[in-house]
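A single protein chain has been omitted from the complex, and every remaining protein chain is retained in its original position.
Then we have chain A:
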Amino acid sequence: MSLEELDSQHDYQRLVNRIYHAEDFDFVGLALPASGQSTIKWYFVAGNQNEQFRKIVLRSGIGIAGLVVKTGKPFWKNGLHDVMYESKMYTPIAKTESLQSAAAIPIYTSKVKLADGVLLAGYRSDQQVSAETISRLSRYLTTD
């Protein structure tokens, strides 16, 4: 891992921490491909209740985060508790972190207009997420 990469890693964790402290989310996580690999995993989190998130491999098109990576567009969903395991909307990170609602926006790590990461934040309570949550999240990425 190069010095530059290490630096950006540090930045990602700082970003996640900053959102977690400034906002009222119960969980904030950021998933990226490891350098030189295509598998996307959750590397930076705040407010996690266990370490199970490390085992998840993001599948393009599956779940909230997978959909964001595939389409490159923000996505949010409430009532996550009712989503069954077979469903295309089943979001593993929501399951392991007991999230009831979550919003996610794409992250572009390279110059290519291709989302390869995702920033997700959610609530364990029945607090709802909406387009407003998305714009709140997006502000953190544009000011960076």
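Simple rule for what comes next: contacts are C-beta pairs under 8 Å (C-beta built on N, C-alpha and C of every residue); 3 or more make two chains touch, one makes a residue touch a chain; residues count from 1.
The criterion applied here is as follows: contacts and distances are computed from a predicted model.
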| remark: Record lookup, UniProt, unshown chain, options "Sugar ABC transporter permease", "ABC-2 type transport system ATP-binding protein", "2Fe-2S ferredoxin" or "Sensor histidine kinase" -> protein name "Sensor histidine kinase"
| note | Which of A:L15, A:L32 or A:I56 touches the missing chain? It is A:I56
| Hey, which chain A residues sit against the chain that's not shown? | 38, 50, 52-53, 55-57, 59-62, 70, 84-86, 92-93, 95-96, 111-114
